[in-house]
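Contents: one structure, followed by commentary.
Removed from the display is one protein chain of the complex; every other protein chain stays in position.
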Amino acid sequence: MHPQTHPHLIDHHCHGILRTPHPRPTFEAFLTESHAPAAAGTTFFDTQLGFAVRRVCPPLLDLDPHAPPEVYLARRHELGQDETARRLLGAAGITEYLVDTGLPGNLTTPQDLATLSGSPATAREVVRLESLAQKAADEAKDAQSFLATLATTIQAAAHHAAAFKSIAAYRHGLRLDPDPPTEAETHRAAAAWLKERTHGARLHDPTLLRHLLWSAVATGLPLQLHTGFGDPDLRLRDADPLLLTDFIRAAAPTPLILLHGYPYHRGAGYLAHVHPHVYADLGLALTHTGARAEAVLAEFLELTPFGKLLFSTDAYGLPELYVVGAQLYREALDALLTRWVDSGAWSAADAERVAHLIGAGNARRVYSSSGPSGSARSSAGRGADPADSR
Amino acid sequence: MHPQTHPHLIDHHCHGILRTPHPRPTFEAFLTESHAPAAAGTTFFDTQLGFAVRRVCPPLLDLDPHAPPEVYLARRHELGQDETARRLLGAAGITEYLVDTGLPGNLTTPQDLATLSGSPATAREVVRLESLAQKAADEAKDAQSFLATLATTIQAAAHHAAAFKSIAAYRHGLRLDPDPPTEAETHRAAAAWLKERTHGARLHDPTLLRHLLWSAVATGLPLQLHTGFGDPDLRLRDADPLLLTDFIRAAAPTPLILLHGYPYHRGAGYLAHVHPHVYADLGLALTHTGARAEAVLAEFLELTPFGKLLFSTDAYGLPELYVVGAQLYREALDALLTRWVDSGAWSAADAERVAHLIGAGNARRVYSSSGPSGSARSSAGRGADPADSR
Partner (left out) sequence: MHPQTHPHLIDHHCHGILRTPHPRPTFEAFLTESHAPAAAGTTFFDTQLGFAVRRVCPPLLDLDPHAPPEVYLARRHELGQDETARRLLGAAGITEYLVDTGLPGNLTTPQDLATLSGSPATAREVVRLESLAQKAADEAKDAQSFLATLATTIQAAAHHAAAFKSIAAYRHGLRLDPDPPTEAETHRAAAAWLKERTHGARLHDPTLLRHLLWSAVATGLPLQLHTGFGDPDLRLRDADPLLLTDFIRAAAPTPLILLHGYPYHRGAGYLAHVHPHVYADLGLALTHTGARAEAVLAEFLELTPFGKLLFSTDAYGLPELYVVGAQLYREALDALLTRWVDSGAWSAADAERVAHLIGAGNARRVYSSSGPSGSARSSAGRGADPADSR
């Protein structure tokens, strides 16, 4: 594989970056899924992600690879927030961002992200269901108005968003009753939640989480589901994507994209293998494993059909994470495909075609053709890349 | 390793092939565990198995490797069903087939399979317990006659079959009470099932599935148990071989062979490590992972004692799957053993010995010496290959 055979990437799942400068502790906090400071005597720079950031990013800021953290951070400060972001995002090779806008913090908008990346990039929104519910709850006077507002905002989102996203894995875990709750159950759960909650409180109620999932499924828009590892809010065993098996059966044919999945990503690949409407995402599973990204990507490429795997960075907060995520992905895929082509296991033409599918073609197909405004989006997205379909 | 150091393989778990010609959709359906057509815009040829078929098989039909699917299928049609089967099976290097005859469809018999493979091949039957039960139920007039017929057919099968096989993983999952049901429980379950079922209906009742398992264990014949991934009838989490732990303890010393196991194959290896009567099988775990077969085989070779791992193809329907399964296995093992011998980790003599064990010696030992007609089978199978034991 030569790098030029890679498509411009579609990052189908990421977040905004911080608008304000950040001291080292803030920077380090974005290198880990931990909420706590690093253990005494250790640093989050001493991780696969930390080493990958120190390899990929310093040269983009005119430093040597593997510059010490303090040198890198000083140079970053010197260049300033915007110039740093422009250099890093500009080097990522991502031309379309699908941005989950449901995270808190003073973050860039999807459009900001596209602008910082340079002229050819575009951005679309991924709407986080739990954030819609929390906003509706903050403004609701009773359960009925809460549910009505929620229905309206989900309908509205379905007309402009690329996808919905659920973080039920964090809030309750994926051991959820797979069927939609009844109206009466939903109403009771809403009333109980509104009664007990304070402004801004998170949604943990399993009935309401299921109501969100099924409200999204009903729109037909692709639904992204967090699975696998993430911050310590979750119990990792309860984020096994295989826990979604019965929900997956019930929710067909709405496209479901299983995010990350690690260390249960082989199970995610199985689900994508046997269910036509299920897709697997790379996301965090590559970004956080650094020098091991190739090995983890290879495990995804066991059972996942090649038309069902999607690149993303899951980048959040730091512009470093986009370029590192994209670079790790490209290098990992190159290494695998080179080996498989060299050994004769794959043909070069197939390898190039698969690179286009995972990097862009699959996302273009999944996010262009579903949901209420599918045909409109489809006309823009389809047929642009002849390598994406055989 | 040179290919000639491989033994003639014993495929200790496979199925028949289709007797009738099959159009592309049928062919594709055998490349996947999915029951549904591929998602719009994708094809089951774009999988590790699809790529492996396109690499290995076209040259056997006088085409270039990686021929496009339509070219390959046209050539296959031109040669005809039998000539295609003869060429593909003849190239597999398998000289003994243990055939699970419990699958539906117009399939070849074990003897057909051996004949198509060329003169030196032989075949024996593996009897699927659930199929016996369904046949007995279709003919039974009441629970008592059903159970009596079942007992008789299991006894009869024990005298001619190489092994029994259970697919409880598909029908209920492996979260089964590990102990045998009482006679009264079995009778009640049988009566309830017969009352509710229609002709040809599958067996899902956990009490009767346990009755089948224990009826098979009582014969002492080796028992193959499906574990790990397969078609979407199963919930993959419920097919973790470790769920069998208590059953395994109770069923000793009847040999138990854990099929496939993926992605829980390391757990299967652990069970084979700590229980003398437990064996692990490769099967689907290599066939479906194609260019990754080496990596998956390597994981099996962590805890599984080398006298406890068995080659199989789990091929079904298409003759392609035998030759691809055998070829992937041989190449994967060669690659591993070459690396381990070159690095000094293993001696060349040990590597060759282990290749003989996994490819044939272990199966010969397991399937020759157990059960009621063990001694008869044993006299034919033992001692043929001096490399099988040290």
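Letters A and B name the chains as they come in the text, with residue numbers starting at 1 for each one.
Note that in this section a contact is a pair of C-beta atoms (placed from the backbone, for glycine too) under 8 Å apart; a residue touches a chain by one contact, two chains touch by 3 or more.
It should be emphasised that the depicted structure is a prediction, and the values quoted were computed from it without experimental measurement.
Student: One chain isn't shown here. Among B:Gln81, B:Thr115, B:Thr149 or B:Thr245, which residue touches it?
Tutor: Candidates B:Gln81, B:Thr115, B:Thr149 or B:Thr245; residue touching the omitted chain: B:Thr245.
Student: Which residue from A:Ala74, A:Ala156 or A:Ala291 sits in contact with the chain not drawn here?
Tutor: Going through A:Ala74, A:Ala156 or A:Ala291 one by one, A:Ala291 is the residue touching the chain not shown.
Student: So which of A:Arg24, A:His66 or A:Arg249 would be touching the chain we can't see?
Tutor: Per the contact definition at the top, the residue touching the missing chain is A:His66.
Student: Could you tell me which of B:Phe229, B:Tyr270, B:Tyr329 or B:Tyr367 touches the chain that is not displayed?
Tutor: B:Tyr270
Student: Can you list where subunit A touches the absent chain?
Tutor: Looking at subunit A, the ones touching the missing chain are residues 32-44, 46-48, 51-52, 54-55, 65-66, 229, 231-232, 235-237, 262-263, 288-292, 295-296.
Student: Mind listing the subunit B residues that contact the chain we can't see here?
Tutor: 240, 242-243, 245-246, 249, 266-267, 270-271, 273-277, 298-299, 301-303, 305-308, 340, 343-347, 349-350, 354, 357, 365, 369, 389-390
In this text, only the chains that are shown with their structure count from here on.
Student: Taking each chain's centre as the mean position of its Cα atoms, how many Å separate subunit A from subunit B?
Tutor: 38
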